[in-house]
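Missing here: one protein chain of the complex. Every other protein chain is in place.
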Amino acid sequence: MATSTPLLASSALGQAASTLLGVIEAIGGFIAILLIVFFIAGRVTGRLQKPLAILITLGPALLLVVIGLVIPAIETINLSFKNQQFLGQLDTKYVGFKNYTYAFGDSYTQHTILRTLLWLLIVPALSVGVGLLASLLMDRMTHTGLPKTLIFLPTAISFVGAAVIWSYVYNYVDPRNPQTGLLSEVAIKLGWHNPPNWLITAPLNTFLEMVIMIWIQAGFAMVVLGAALKSIPDEVIESARLDGAEGFKLFRTIQIPMIRNTLIVVITTVMITTLKVFDIVFTINNGNFSTDVLARQMYADMFVTSQVSRGAALAVIIFVCVIPIMYFNIRQLRSEREIR
Amino acid sequence: MKNHKRLLGIAASGAALATVAACSSGSGGGGSTATNIPTLTGDCAKYQAYAGYSGKTVTLFGSILSPESDSLNSSWADFSKCTGITIQYSGSNTFESDLPVKVNGGNAPDLAIIPQPGLLQQMVQTGAVKKPPAQTVKNEDNWSAAWKSYGSVNGTFYAAPMSANMKTLVWYSPKFFQDHGYTVPTTWADLMSLSAKMAKDMTGTSKPWCGGIGSGTASGWPATDWLEEIVLSSQGGQVYDDWISHKVKFSDPQIQQAMQTVQGWMLNPAWVNGGYGGVKTIATTTFQNAGLPILKNQCGMLQQASFYEAQWPKGTKVGPDGDVFAFYLPPVSSSVTTPVEGGGEFVTAFADDGATQAVQNYLSSPEWADSRIKVAPGWVSANEKVDQSLYTDPIDKLSAKYLADPNATFRFDASDAMPAAVGSGAEWKAMVDWFGSGKSIKDVAAEIDAAWPTS
Partner (left out) sequence: MTTTPVAVTPAPQEPLKGQAAVKAVRKTFSSPLASAIVALIAAVWTIPTLGLFVNSFRSKTDGATTGWWNFFIHPSFSLSGYHDVLFNEGGLIQPLINSLAITLPATIIPIFIASMAGYALAWMPFRGSDVIFFTLFALQVVPLQMALVPLQKFYTHGLQLFGLTIIPSPHLNGSLAQIWLSHTMFSLPLAVFLLHNFIAQLPSSLIEAARVDGASYLRIFQSVVLPLSMPAIASFAIFQFLWVWNDLLVAKTFGGSDPATQPVTARMANLVGNFGAHLELLAPAGFLTIVVPLIVFLALQRYFVRGLLAGSVKG
């Protein structure tokens, strides 16, 4: 293997087979261990049965979450009070709230925070709006396979792929030359002879980037809401219709209340994704031309421009932003549970 | 796999000492005293100095991607075959952010090819970088003092340079020049009057200069090169060095003056952006596409580095009588002798086992550079011992001529040597604002100075 000569086809196939075999072994091993643990623990009866069952079923999830999320979160909070510039820096010290006063005092970061809030308001509303509309309309149709697949398609595309796709829409070329961007072409055809350079024209560019996110998230919302709508028993809708509920009224009085919980979950999920996802802003403009959002600035601070502690402070700010959303959700769930 | 390798590394440490001793004794002959070092014969004899680590794997991590990485793999194929050391290279397009995560997480590669002296400095400060073996230090004498200093941190030498690229070049179409009676300028004044003449001759979106600073997440870097070349060629090496260390600020008169020069050149609405439109299109045009209008005679000249050669479409003939070629960007001030701005990579070690050091020694040798040059064009070394006759590509020849010139005022890309908060953050962003949003020179300078790390 010392040389870089191309591998023989048979050995490539062999490698592929061994990779997949390893995977099957791993999955099989995982399930086997589970079964064995279940089998042994299943012998236990009496007072210990429930605690042991809880330990076995809940333990793995808790352990993984503590390692993968809780400890990193604590480390991040700790970092945000230090003056660490790059990863692995040795001589760091605590600087109190300096990184936070910087974040709220720096006009660039202030704008980033405001812009992020704008994303949080618009993207979930519109993606869920479109997804809900599509799922409502399709709930009443028979042949929905194709449109559903087409609307879902963007959800299956990676963010990097999405950025490439949309570059074919937003590309700017001098109006005297042949256009490569669809948006400019359409604008010119419609009589707007000198369309702006879309992606560098603030604040328009921020909204154009939101469109991409909505495009990706609407499919998710449609599929989940569609499933919830389908699960409303037909008798319910039938009887409502017999009572005279039509169109919008049916939608408002029967369908929406019945999928309310799902709706809240979908909105929350899209909100959190919106808050966390930086790939679109990152790949399209890298936050230039007044498009920066918190997640991208945090990423750049931590991994590109060596301002780890400032990035950590931004991460904590993102965390704090989500607490109200979470609080609302949790209250909803609580009341739901009490009814049950 | 990794554990396996670690064990081997421990076992090999004894052998490592023996080889270092063999290396420093100079001759690579078979007279080694250590019994476990095999004698390489025939074509392999020249690799004797690196022998004794057969079966080891050395991981190498860098920013170089295919197809350039394929050329790298071929360049050490012989070495691997003879010594039995497997070099496992992997590249990433986000190398600069991946490396600190790997190193800090305890998963460092054995060797990393770092393109930024600034990043090298950070890595050294984490304490993870290992000092190079004696032979690598010795090989370092084949580079100029400037190169050695960029591979050093606080006066200690850590990383040997690998490839070099030449940034002080202007791409143009020899045929277009010939048809219109333009001649290649040799002074800054000539370049300016040529630009003015072209601007008069050209119509529509055709302009004397074209440029593009879009580069995804690194957008802005081509503009930093423009500024750096002007700073170096108008103010000289000392100001340039002080600028990197922030003794001279962006708001200081020397840099402000250089920015004015750039403003009159690449932000001149009468001169840019050939084939694309107004000045602002420079901010959105990708640097890859920037020069393409030259092929359609819509743009006269493009200031871009030697590696821009890879961007020309297949079938474009590069050379003095071809479709495109490059000339040396004339210096603004005649008092600076042959200013040359360049970039390159530095081989940095995170392990010090024998196999890693053998690879490190080999990569710093002129023999490896020769081997790499033979594989494919588009690659230049600043190693002065390299056989210059091996270069086949006209751009490689041109770059090598300036990069290996002992009298040239060579300086490394300043933004790569500045702290990352500036060099890959604030400066890029400010350049984009300068070109894309029409920010004033004063504001651009203030924005960058403000981002300079304080402690």
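Going in written order, the chains are labelled A and B, and every chain counts its residues from 1.
The working rule: contacts are C-beta pairs under 8 Å (C-beta built on N, C-alpha and C of every residue); 3 or more make two chains touch, one makes a residue touch a chain.
Please read all numbers here as calculations on a predicted model, not as lab measurements.
Contact with the chain that does not appear here is found for just one residue of B:Ser66, B:Thr156, B:Thr186 or B:Ser440, B:Ser66.
By the touch definition given at the top, chain A reaches the unshown chain through residues 6-7, 12, 15-16, 19-20, 22-23, 26-27, 30-31, 34, 38, 41-42, 45, 49-51, 53-54, 56-58, 60-62, 64-65, 67-73, 75-76, 87, 130, 133-134, 137-142, 144-161, 164-166, 168-169, 178-182, 185, 215, 218-220, 223-224, 226-228, 230-234, 237-238, 241-242, 246-247, 258-259, 261-262, 265, 269, 272, 275-276, 295, 298-299, 302-303, 312, 315, 318-319, 322-323, 326, 329-330, 333.
The chain not shown here touches chain B at positions 1-3, 59, 61, 63-68, 70, 88-94, 98, 101-102, 104-107, 109, 215-216, 286-289, 292, 307, 310-311, 313.
As a convention for this text, only the chains that are shown with their structure count from here on.
In terms of their C-alpha centroids, the spacing between chain A and chain B amounts to 37 Å.
The part of chain A that touches chain B in the complex is made up of residues 1-4, 83, 85-90, 172-174, 176-177, 197, 199-200, 282-283, 285-289, 300, 303-307. Chain B meets chain A in the complex at residues 70, 73-74, 77, 80-81, 84-86, 96-97, 100-101, 103-104, 122, 125-128, 204-205, 216-220, 275-278, 280-281, 283-284, 419-421, 424-426, 429, 432-433, 436-437, 453, 455.
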